[in-house]
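A single protein chain has been omitted; all remaining protein chains appear in their positions.
Moving on, here comes chain A:
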Amino acid sequence: MIPTWAQIGYLVAAVCFIVALKALSSPRSARTGNLIGAAGAVLAVIITFAAYKPNHLAPILIALVIGTVGGVVGSRRVQMTQMPQLVALFNGVGGGAAALVALLELGEVSSDATVAAIASAFTILVGAISFSGSVVTFTKLQELMTTRPVTFPGLPVLFIASILGGVALSVWLVSDPRVWVGVLLCLVGLAIGVMLVLPVGGADVPIVISLLNAFTGLTVAASGYVLGNTLLLVAGTLVGAAGTLLTKLMADAMGRSVFNILFGAVRGGSTLGAGTVSERPVISGGPEDVAILLGYANKVIIVPGYGLAVAQAQHTLRDLVEELQSRGVKVDYAIHPVAGRMPGHMNVLLAEAQVPYEQLREMDDINGDFKTTDVVLVVGANDVVNPAARNSPSAPIYGMPILNADEAQRVIFLKRSMRPGFAGIENELLYDPRTTLLFGDARDSLTKLLAALKTV
């Protein structure tokens, strides 16, 4: 049915996608890679119009324009700190689109094509899960709802019942492909998606985005199977495989299993923190005290966290580091794999402030250096330097690899308040006698610090 030239064109587009993912492996070629991917996508759409000669051309083109405007405006307007939730949202609408396409495909699936019917059922169910899961993820990251795990009595039972119901409806759909059964399956999928993400704690949400991303990829692959379209099959499978691997990498960085992240709260052992503010004494200092500590150090390591990005203080931090370097202080940035809210998120945020790559050092590379470091400056980070991950087996983050900030001579925290971090766990390091706290908004504190540094 599809002409040969179109098949070859789809092959070219598929190769574009592979090259794009490959090129993303190096900062030098990443941007070109993304453009190649976009070119492949445009090519695929043009070929589709030419080869399938779709009816309703005008409404389709109008829908394309609406989607393009929405996508461009959304991605241009968003703040860099809000990137994770935007990716979640884009993933959600992709999953939703896949589920809708699969619902409509049902009309074309004949009852003897069992495999195609299975693929359709899979796409409807998983696409709906991906859509509603992504929406809940978005509301958590945007802090429109609590970032803490949400559970209610009976959730596990309801969850398992929904999954069984989904499977039963899928079987029904395979034996008798009717649209209304598909719609019912879609609704069950939406419910499963919500129940899947609600119990996940704030700090673990990015891992869920990655997982849902992989889900959506697989639904696109299944759609490709049903439509006999090799491009959808290849592109979807690529994303499914890549997303699965990325999810595992992210979970490894936090020392957790994906299973534990998803179902930990339900079983009662996840990132549920105490969430209370402790009354224990801490040592707090003024900008001048901290400036002296920094200015007369030989070696300083900066640990940036999400708080830095929220305060939009990256540029001020870079100015501070340049001032320190001009005084002969050796400064490095220690980047925890999940600093920010996604792996590599902090690198993006610091790159935005034009901090040179060479100063950004990854956890495994820099962790041995803390012993010989005079001062560690923790800006808006908390959980990634919490020694509880190493020392206290009862802590929810126990086992997560952390930056060994506690091995340095002195530690300085720039914090807004004593409120615990995103994971909601108390940090012993704050009460250590070698620790000094400078309270305030990160940008404010850094500006004062910079001014004080110039006078000492």
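Here is the rule we go by: a residue touches a chain if its C-beta (ideal position, glycine included) is under 8 Å from a C-beta of that chain, and two chains touch if they have at least 3 such contacts; residues count from 1.
By definition in this document, contacts and distances are computed from a predicted model.
A chain of this complex does not appear here, and its UniProt-recorded name among "Ribulose bisphosphate carboxylase small subunit", "histidine kinase", "proton-translocating NAD(P)(+) transhydrogenase" or "Succinate dehydrogenase hydrophobic membrane anchor subunit" is "proton-translocating NAD(P)(+) transhydrogenase". Contact with the omitted chain, checked across A:V181, A:L196 or A:I209, is made by A:I209. Touching the missing chain, out of A:P3, A:G67 or A:G286, is residue A:G67.
Of the options A:L245, A:I283 or A:A451, the residue whose C-beta touches the omitted chain is A:L245. Within chain A, the residues in touch with the undisplayed chain are 13, 17-18, 20-22, 24-28, 30-31, 33-35, 37-38, 41, 44-45, 48-49, 52-57, 59-60, 63-64, 66-68, 70-72, 74-76, 78, 80, 83-84, 86-87, 90-91, 93-94, 96-98, 100-101, 103-105, 107-108, 115, 209-210, 213, 216-217, 219-221, 223-225, 227-246, 249-250, 253, 337, 340, 342-345, 347-348, 351-352, 354, 356, 360, 362.
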